[in-house]
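Excluded from the complex is one protein chain; the other protein chains are retained at their positions.
As written, the chains take the letters A, B, C, D and E, and residue 1 is the first residue of each chain.
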């Protein structure tokens, strides 16, 4: 896989599209490597839908764990950090730690832990330090967003990717998810001064572990190395 | 004043040096505009000491409020945001919101509020949006730092600036503050893989107000515009 | 004033309309007494706008405090509880305690306090116990709503009331507030299974004070006395 | 089972009686369906005691899980929500989320989760939405109660039900639980203006999931539909 | 005043008796210096009642501030720390930081602050370091007590002291406070294995300030110096 880029880690197939499909497509169009890790997969149908959706979003790198339910085990943290080390993303996006969905909250916690361990020189021969961790909104809304990404250019692809999940959409009458997703993007768009946007929480990464290769900086201005 | 750069906002003369004197001197040497706002000033002696200390740190822009004690008033928020709007800093540094010192905690709260209001188009003809808000450690330690700045190059100037506060240092036997400050910088240096460092908490800024000129982004990667 | 009904307590003119204008109009149409208390008023223009807006919403009882800014004083709590005791509402609605706006958070805190003191037999000859306290969303979104009120019937009146605040709307380009308010109501409508809705947090009232006339119940089922 | 009524979900046999036996008996006497789910059962003796105690309280519907210890598993949430869906209660009562007992805290968390999933149209053909969730006190006291139920009429039956747990009562010298329970009920009675009372925390239910059949209301007044 | 002993700091006359009158009388009987600071005083009648009550409890040192309401000012912190420095208590007791009463919560915050400043060598020529800070319960109950003091020996004097507050007791029908206080003491007694008890929260004191004369220990076992 290509070093750098953006890795989205979600609990279930479709979360990546609902939460930040526009952002994924946008960075993909820019030529940034965009990668997906899905922590559970209920069955083959969902897996096929996921595959199609990420293709629509222009994503080529997809990893799917086979578990049907997400559970709180050390082993899961290890497997996630293995993926982080092998995909080497600058940015990781995952679920809100205050999501109403229990497996979303658990994903958020496990991913944060995996980001820490992926940087340890004692665990990996070639550890990897993620630069930025963001949390996205699916059904639970972020009260005060830190980041609003303008997805006007890729909003249609987000909606198209969503249509791949017919097994899910059919569960809701009256195009629930299509309407919810469109209105949420418009509302965030008004807030962000653009047509459509996606909202994120910034989760600053601590640098406390002694197991990092280096962790000081000598220039606080963004964009500086 | 010059647009951009770094503004440090502290409760008392000497907090700027103890908390992040090395970082201030470092960015000053880089040619970045570095500015100080001190929210209280007990007397003329402290004011003279502050003036000398910021000179040693290479800082030219200093604002001092005349109040002897900091109090929780709307008016104080307004005055701080006025300074932010007129100095137009990219980065603001202030006290920890969990500092043991009540006026430090209050500074932290008032500054956060002022950063928000400084960006409002309805309050200012030329509002200003701070890009980054950091919190520093004086006597209360940060348990898990988000940012460690390598101050090896400017550590001596930090110590020299501290010596300007003779009215304060004399209160403590056995060079308390000199030893405390040196050891803290060395400990943070070991953590950061350098000789001397200063530690900070990153306080992500929310973008919820409708009173911002623009608040969306179209590239999540650091250094991108 | 008529006993019972609903009292909305807001920090500024227009908060009542943006936050829950649809709900106010709805209950007003049902024949419930609906009352407004506005804790500050910047000037006569805003006062005139407020008067017009509440008329559009079908509200007849309006109290406005003359202060320009809201401050954290015992006296303010007393004045709010005086209004609660004289208007005797079953339901009180106010701001979110996690609103991004400092005066909204403070309103939330002061109102909660006033609801407590209004029920004290030692403070009032005829104390009043509010039955239900709700918090509404203006610019800060509620992540997980407890209550969604279907305002499809009164949505147009909400938008009409909003138009009364021309001094405010003019501050924002491109009909910001009109679009934001409409989309928020539509998004909440999708969540609530209706066209337009408003979202609320339920803030359960504690019953700890010894100064209540009575505070036990003998039937837990809603609608029971 | 009969739709509606009250379901109490506890960690161990005797928690239902100690926590809210008076409230259960009271609603049972009113003719409301009252149901018990006990999440663990150490042995046959405890099971027999539980059966006798709920009979004394006038309860006919009892479900007991056979596990000896409560553990934090998705499967347990599923089994609890199955019981909620089959018993269809308006009100659910469980343990405090700040109880000193680890299994009580865990019960509280699992029950809250199960209440959410029981309402999902995607999980159940006939989902069920609980109207009200309350938390009761066993040994950990509620600092500020939201609800005090007058159990003067059924206090004797509560004490009688408690006597069924002879295997437990014998562990404590000097009638510890009898005295503790009586004094707690009297203290809550003084607070509630009656002879004996039981105290509860109201835990408002969020309505964020898209998987609900309907979740908006058009009348905020209690007792309205 | 005599160095050492116990200082109780309360918001209103009668809080000292209701919250921990038994504990005050108990330590007074043991010959420990027991002192009272009351932060507000509504009128002369309450002052006379307070004087009589503390006499009944065997307390000789009483300080009363004349303010009618407690407000959040730096000056109040200073005045409290002045009293701590002049009375030099080993133990300070005050209100719960989660009390339902706003002035009780504020007392708790101001006292904690004053305890810190009283120990500063830079503020006082003869600073004083309190050894232990406890919080007591008046109407809000402590869910999980850290300390239960057996007041069996002095319970009657507590009740007698309470009777001094006839201006307050008369506000409540049916001997509310007498019954509440007696039952609370009995309930805490059952928990503590004695007839009557009073419950407390232990609030560990931080030792972060550089302004302390000394703050290390060389023996962790209680009772060691």
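Just so it is clear, a residue touches a chain if its C-beta (ideal position, glycine included) is under 8 Å from a C-beta of that chain, and two chains touch if they have at least 3 such contacts.
Predicted model, so just to flag it, every value in this text is computed and none were measured.
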Contact set of the excluded chain (shown chains only): A, B, D, E
Options B:61, B:109, B:163 or B:186, residue touching the unrepresented chain: B:186
It is residues of chain B that touch the chain not shown, namely 96, 98, 100, 140-144, 176, 179-180, 183-184, 186-187, 190-191
Please identify, in ascending order, the residues of chain E that touch the omitted chain? 6, 23, 26-27, 30, 32, 90-91, 131-132, 134, 143-150, 153, 189, 191-194, 197, 201-202, 204-208, 210, 212-224
Residues on chain D facing the left-out chain by the touch rule are 69, 71-72, 100-102, 139-140, 171-172, 176-177, 180
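In this text, only the chains that are shown with their structure count from here on.
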Just to be sure I understand: going only through chains that touch, what's the smallest number of steps from chain B to chain D? 2
Looking at A-C, A-B or C-D, which one is a repeat of the D-E interface (more than half the contact pairs shared)? A-C
Quick one: point me to the chain whose Cα centre is farthest from that of chain A. E
Go ahead and note the Å separation of the Cα centroids belonging to chain B and chain C. 39
With chain centres taken as the means of their Cα atoms, state the distance from chain A to chain C in Å. 37
Chain A: which residues touch two or more other chains? 100, 140, 143-144, 176, 180, 191
Using the touch rule from the top of the page, what pairs of chains touch, sorted by label? A-B, A-C, A-D, B-C, B-E, C-D, C-E, D-E
